[in-house]
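Pasting a structure below so you can have a look.
One protein chain is absent from this view; the other protein chains keep their places.
Letters A, B and C mark the chains as written, and numbering starts fresh at 1 in each.
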Amino acid sequence: MAENQNFARDYNLPELLVAAAARELRDGDVVFVGVGVPLLGALVAKLTHAPNLIMAMESGSVGPMPYRIVLGIGDNACVENAICTTSLWRLFADQQRGYFDVGMVGGAQVDKYGNLNSTAIFGSGDYYHPASRLPGSGGANDIASSARRTVITIPLEKRRFLERVDYITSPGYLNGYDSRKKAGLPGGGPVAIITNKCIFRFDPETREAYLDSVHPGVSVEEVRANVSWDLKVAPEVKVTPPPTEEQLRIIRIIDRAGIYTNNGLKNLTFESYIQLLEGSLEELQQLF
Amino acid sequence: MAENQNFARDYNLPELLVAAAARELRDGDVVFVGVGVPLLGALVAKLTHAPNLIMAMESGSVGPMPYRIVLGIGDNACVENAICTTSLWRLFADQQRGYFDVGMVGGAQVDKYGNLNSTAIFGSGDYYHPASRLPGSGGANDIASSARRTVITIPLEKRRFLERVDYITSPGYLNGYDSRKKAGLPGGGPVAIITNKCIFRFDPETREAYLDSVHPGVSVEEVRANVSWDLKVAPEVKVTPPPTEEQLRIIRIIDRAGIYTNNGLKNLTFESYIQLLEGSLEELQQLF
Amino acid sequence: MEFVNTRKKTDKRMTLKEAIATFVKDGDTIAFGGMGGIQCVAHAYEIIRQGKRNLTLIGDSPCEAGDLLVGAGVLKRMEIAWCSYAVAGLAHNFRRAVEQGIPHPIEVEDYSNFTIGLRFLAGAMNVPFLPTKSLLGSDLPKYNARIKTMDDPYTGETVALVPAARPDVAIVHVSRSDKRGNAQMFGFSSNAENLVRAAKKVIITCEEIVSTDEVRRHPNLTIAPEYTVDAVAEVPFACHPWNMPYYYAYDIPFHIQQLTAFRTREGFERWMDEWCFGVDSWEGYLAKVGWDRLERLRRVERRFTHISC
Partner (left out) sequence: MEFVNTRKKTDKRMTLKEAIATFVKDGDTIAFGGMGGIQCVAHAYEIIRQGKRNLTLIGDSPCEAGDLLVGAGVLKRMEIAWCSYAVAGLAHNFRRAVEQGIPHPIEVEDYSNFTIGLRFLAGAMNVPFLPTKSLLGSDLPKYNARIKTMDDPYTGETVALVPAARPDVAIVHVSRSDKRGNAQMFGFSSNAENLVRAAKKVIITCEEIVSTDEVRRHPNLTIAPEYTVDAVAEVPFACHPWNMPYYYAYDIPFHIQQLTAFRTREGFERWMDEWCFGVDSWEGYLAKVGWDRLERLRRVERRFTHISC
């Protein structure tokens, strides 16, 4: 594993985020994943330090090893080499049962207790008349309720990092301290918020988010300026490690068209898409 | 179908009961069956007047066409040529949903409202200290609760035909009239009690069982003498039709060793059993 | 719940057009199968083409069907967990309806994916509700009075309750079915097996109709036995541009083009004029997409997932 610890130099921000997501995962974890950065992170983890990691997708698929980029939680890639294909309610029931070690969730707003909003930005209106209607919970509420730990991904912006979100779609620690447990939620709650500039973790007692590491080149002040509440900061703020060369190599094989890591959808034609699929098959087969 | 109406002369009582059970079933019915006479009846119906009948077994099997005698609701015969194999809870949920037209149930005691006891004969004791402990509900309570109509099979004996059963394992019409509906039970309740001497049906208003037909050679008085309550009798008591020649032919192919119709278990050796299975295969294949 | 004889028919085949004309009525509550892949796209276009009105849609994440029906003004209400095209983009019609009342306002009742799944399971089991640990502590119950909480009478712990969903019609796409409606699925099934049981009328669409003998060779794959089904329509490529496992790959380049159009109301209307009203059936849509393109989506998929039974 020594060579895996050689850090890459030439990487972009999405690639760093994928590596950061991968580092949240341990070997043997069962991970309830959504598409994009979390799924890439899970695949990178599986192909590096966590070979026994199992991915679960809410469409009803467990343990796939896809030989192509996954374009949705109901993409055909999710059944490739799966150990079990079943139904949506069963996978969520399994999560409620406590089988899933990690869930990855996102949102448009997050607050200091890790509560997430992916339902509606009220603006000057309210839930019924929102400034911006978002997609809704999807499975996020369920993941946040029942996964043994959750990892949040969201861009760092002042309008997103609020004292209190407009609407709690996915519960974090609610009002902090033991309020989450008192509400009867079985899962453990969030352990990290991965942003484009830094990573937050949670105080074990107050359950408030604090700054744990900044990405290379980002200052603590820059983070503070993008958070609406009086941010707590770790005694020694770390620097988020960049991807290793090995991680980067794998990211670029899996997402060879840069769909998640380099805005690759923009230039995709039908021909280049078919070529992408055909090209992936051989290269990814060798990875697993 | 004309030739099917030729009644057989040389038949035994179990064969008459199978034919009577078959006559309770209609083409297209979905039937929740247990082993023995009900299952033979369902098979005979399917092979004569009800080709689109579907059998469901609580082990989780739907629509089998077995090429051998079925020796239990979890026998391998139940998966043969099934249209769906699934789980126990799902089949019972389907029944609760109202998909099953008919359920066949039995018991050790029955009362005038068609309530059945298959849990315990109290004797001088009670539920906790019964004179005779019976197997229990199994799926009978569920069938009796939710099937759109149920058919009861039980031998006619005074100690079994009671004003009130010791314990209601499987609800019939409870206290008669609309008491079943008031209890919140979704299924329609019993339509017939088939015994070794006669068939009872139920008054549409009071929901009390009355004598509808006697088997050939049985008198109304003989029936009355074996019922503990003041039995109501149809204005014109019919004679239960014997099996047709076609029904009898099929019964004897399906149950060629007389396991259900001629005490055939008694003389079964391992060799004769293997021969029974091998012999059944070809003959039954031709029936379906 | 009443059943009519359509459940007992031995040949339930219809065209999609006939099935929707027969079973979907104005004002009905409807539900579709699929989650990401296996989506009922053909079905949404056909409902729009037939000019159905005032429908209520219940679904976990009925992204394409939801967005199309909202945009076409077909829906008065949605009981859902999510509406978006995921990787391909946002659901612009859904947003326009909620934010600006375009083409007209709609009611939205928010759930999560699991709890919509539980609502179908409750309907399938014919019980009025099911309990869950989801939703607790969140704001979903605050704005949705039909999410209730109760103390468990056994342990005292708090659970949330969601009400059974009993749509008038479910339209569910599967891998294959026989003409009686014994519907089989390869791979994940989302909520299909509960959807068909929760609904009062069920239209099964499938990639291919197979013989009952073929069904009997693989009884473990049957997610909807014939007694749950009212109509069967063979609709190959019913999910385009979405994917169908073991049959054809996701046509995401097509989706991107489509969603670029949907960004404006005018773009959506032009799209519908061309792709929905400009053809008379799903066959017309597919011909317009091009059979060569569809064949390539099928061929590339077979390199990855291949039915081996």
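Please note the rule applied: a contact is a pair of C-beta atoms (placed from the backbone, for glycine too) under 8 Å apart; a residue touches a chain by one contact, two chains touch by 3 or more.
Please read all numbers here as calculations on a predicted model, not as lab measurements.
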### Task
Name every shown chain in contact with the chain that has been left out of the document.
A, B, C
### Task
Tell me which residue among B:Thr48, B:Ser137, B:Thr150 or B:Gln247 touches the hidden chain in the full complex.
B:Ser137
### Query
Hey, which of C:Tyr85, C:Phe186 or C:Phe237 is the one touching the hidden chain?
C:Phe186
### Query
When the complex is taken as a whole, what residues of chain B touch the one chain not shown?
35-36, 57-61, 66-68, 71-80, 82, 85-89, 92-93, 95-96, 119-120, 127, 130-133, 135-142, 145-146, 167-171, 174, 179-180, 183-186, 259, 265, 268-270, 273-274, 277-278, 281
### Query
Given the full complex, what residues of chain C touch the hidden partner chain?
126-133, 146, 148, 150, 152-155, 157, 159, 161, 163-164, 185-187, 217-221, 308-309
### Message
Contact with the hidden chain only, please: which chain A residues?
### Response
28, 30, 52, 54, 61-63, 65, 79, 81-86, 93-94, 96-99, 186
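Note that in this section only the chains that are shown with their structure count from here on.
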### Query
So which chain is the furthest away from chain A, centre to centre on CA atoms?
B
### Task
Report, in whole Å, the distance between the mean C-alpha point of chain A and the mean C-alpha point of chain B.
57
### Query
Could you state the distance in Å from the CA-based centre of chain A to that of chain C?
27
### Query
What is the distance, in whole Å, between the centres of chain B and chain C, each centre taken as the mean of its C-alpha atoms?
40
## Note on the structure
Expected list for chain A, residues touching two or more other chains, is none
